[in-house]
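If you scroll down you'll find the structure; I have some questions about it.
A protein chain is absent from this complex, but the other protein chains hold their places.
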Amino acid sequence: MARGEAAPAWVGHVLVPLVNLALAFLVSGLIVLAIGEDPLEAVVILVRGAVGFEEAIGYTLYYATNIMFAGLAVAVAFHAGLFNIGGEGQAYIGGLGVGVALLAFDAHLPLPILLLISILASAAFGAAWAWIPGYLQARRGSHVVITTIMFNFIAFALMNYLLVNVLIQPGQMSPQSREFEPVAWLPFAHEALGWFGIQVTRSPLNLSLLWALACCLLVWLLIWRTRWGYRIRVVGGNEPAARYAGIDPAKVVIATMCVSGALAGFVGLNEIMGVQHRLLLNFTAGYGFVGIAAALMGRNHPLGIILASLLFGALYQGGAELAFEMPRITRELVVVIQGLVILFSGALEHMLRPRIEAMFRRPAPAGGEG
Amino acid sequence: MDEHFLLAVLTLDATLRVATPLILCAMAGLISERSGIIDISLEGKMLGAAFAAAAVAHVSGSEWVGLLAAVLTGAMLSLVHGFACITHNGSQVVSGVAVNILMSGLTVTLGIAWFAQGGQTPGLGEAERFRPLLWPGTEALREVPVLGTLYRELLSGHNLLVYVALAAVPLVWWGLYRTRFGLRLRAVGENPEAVDTAGISVAWLRYRAVLLAGLLAGIAGAYLSTAQNGAFVRDMTAGQGYIALAAMIFGKWRPVPALGACLLFGFLDALAVRLQGVALPGVGEIPVQFIQALPYVLTVVLLAGFMGRAVAPKAIGIPYVKER
Partner (left out) sequence: MSQAADVALLPPAIELVGIDKRFGAVHANRAVSLAVAAGTIHGIVGENGAGKSTLMNILHGFYQADAGEIRVDGTAIAVRSPEDAIRAGIDMVHQHFMLVSTFTVLENLVLGVKGGWRLAPALGRARRELLRLADEFGLEIDPDAVVGDLPVGPRQRVEILKALYRGARILILDEPTSVLTPAETARLFAVLRALKARGVTVVLITHKLREIMEITDTVSVMRQGAMVAHRVTAETDRESLAELMVGRKVPLGLDKQAARPGDVALAVRGLSVVDDLGVTRVDDVGFEVRAGEIVGIAGVSGNGQSELLAALAGMEPFPQGEVRFAGTVMTPALPGDPGDLRTRGLAHVPEDRLGDGVVGAFPAWENVILGYHDDPAYRRVVLIDRPAILADCAAKMAKYDVRPADPHLATHGFSGGNQQKLVIARELERAPSVLLVGQPTRGVDIGAIEFIHKTLLAMRDAGCAVLLVSVELEEIMALADRILVMFEGRIVGEVAGETADERTLGLLMANAAEGDGDGSR
């Protein structure tokens, strides 16, 4: 018999995520209500703050850039059956790579070469930081969830040490490096648009957004259109079948973790080369974890991740405005929403999905006997 | 000599104070994970409980009511975790991450809305905190060399929750290995089907396990904000939930070795404070960040199998779904 009773694809891919998102917002609204503010008014402020004016849009897209990188990192690992919680640490170390490269070369090379070096450095450093947990999972059986958590903390300690003791600008008190030469600054969007005569307000949005979108396309091609992606999905879907098919799961796990770490490392590209123009502490600001929410909400598909990133970017930006306009509300409300999204679209995905899909079930295609 | 001895005792004393929340959380994680439910939400439960304890202790004026609030918060978050991964077979790791992120946001959100002090709770008076308990005879033994110092500095003079943490270890051990409930709890973490076909509810067993974990993590939170400190500060757990998780794994999911790991990690922390700016003969100054990272590095090394093998409960992380 064929168990081919299936709901239309849009139900699973669009309706269910939207319902889960609505639940997360509903609970957030209740929290706002409990705090003593008007949730509807809060939504209005939030939306206006996120997309209501040029600068806001710039900020929204800037946040979305980071979240896209982090979300892609989680998604790629997920397709191999790995849960990479280490995006935060990989982004941090990726930024270290960019910082070290630019500190070394910024006085000597032109921007295009510096950009290329920075992309390679952030990818290499992020990949290296993910390679160790990947290797330990593949060859020693250490669970990647636990080791990536541990590696987040090790990354914090390492960066602390390096910035306090090694990379600190001499004569400075605060633990940060010197500022890069302006040639090594990735052009801001307002600058780049200015070249074409389009004037927009200043914002931290920079050309990394284009690289993030390119990465979305590349990840899509990799996962669904190449045999490397095929191998990744076989390993994630059925590891013994991979072994049967002559695919070495250990190699795939290690390689996938490296790709995942490299993607997370690009958060460092956006932050260090694009915005801060120097190496400093805590620039990752939790993006590694927002990436988890974005990947879960986006169903580990680049298109979904772009949409989820835009949403979370808007929340981050709108949340800042909200905190400004409603003194009882803080930006951390966005973190609450993020936690609720992970809860409803991740941990509780089996709660509503079967029920909603059952409502839209259509009859099975004619099947054989069995 | 005497000075060094005192320094050593004081370091051990600090070790115990640092290790207390680790011990409570490690026991919490142990109970949950032995039943087959991964608990990476210790951090979030502890954070939420710390906030609840400080906030309620401030409002009610009683550290005991605060403790009750902390325990209830821990239990409630456990119920959320259980609802997601026991009732709805959700991913235990994802659910844990959700609880952690939710709490790191919610504590600050509520803290600012209620107290408007940048996410802190108002400082607690002496009467609203768990204070050090002086054991009888401390003064009398004051002059006795060695023993007197040990008694005064190490044994006596801690707050109640430190002793609760120490008592929790033999209690958990006894519960796990010497009671029928413990036998079933260990069984459900190894082979839930065997438990199910024996006519025992897998879900109810696991719910009880996560609730116990929530209770212990709640006590740990109360310790942070109403015993060790006199207020809640944003993100005050600062990764201790994860260190406790590491300690539990380092202790190979067994109570007494986990206690040892907590004390070791606590000792490293106390040592890091003492060694700050001190140049050791032959080595020079050890970067404090190195010592801070050591628990994580050690745990990774253990997990990698370079220091014996840590074998997790067999059914851990796998939602129990009847086959078919």
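Letters A and B mark the chains in the order given here, with residues in each chain numbered from 1 onward.
Everything below uses one rule, namely that a contact is a pair of C-beta atoms (placed from the backbone, for glycine too) under 8 Å apart; a residue touches a chain by one contact, two chains touch by 3 or more.
Only a predicted model underlies this, so the values are computations on that prediction, with no experimental measurement involved.
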item	value
Partners of the unshown chain among those that are drawn	A, B
Option from B:Ala54, B:Val97 or B:Ala187 whose C-beta touches the chain left out	B:Ala187
Given A:His108, A:Arg139, A:Arg225 or A:Arg355, the one touching the chain that is not displayed	A:Arg225
Residue numbers in chain B that touch the chain omitted from display	177-184, 186-187, 190-191, 193-201, 314, 322, 324
Interface with the unshown chain - residue positions in chain A	1-6, 221, 225-227, 230-231, 233-234, 237-238, 240-241, 243-247, 364-370
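The rule we apply is simple: only the chains that are shown with their structure count from here on.
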item	value
Between chain A and chain B, centroid-to-centroid distance (C-alpha), Å	30
Residues of chain A defined as touching chain B within the complex	31, 35-36, 83, 85, 136, 140-143, 145-147, 149-151, 153-154, 157-158, 160-161, 164-165, 289, 292-293, 296, 327-330, 332-340, 342-343, 346-351
Residues of chain B touching chain A in the complex	38, 40, 80, 83-85, 88-91, 93-95, 97-106, 108-110, 112-113, 116, 119, 239, 242, 245-246, 249, 287, 289-290, 292-293, 296-297, 299-300, 303-305, 312
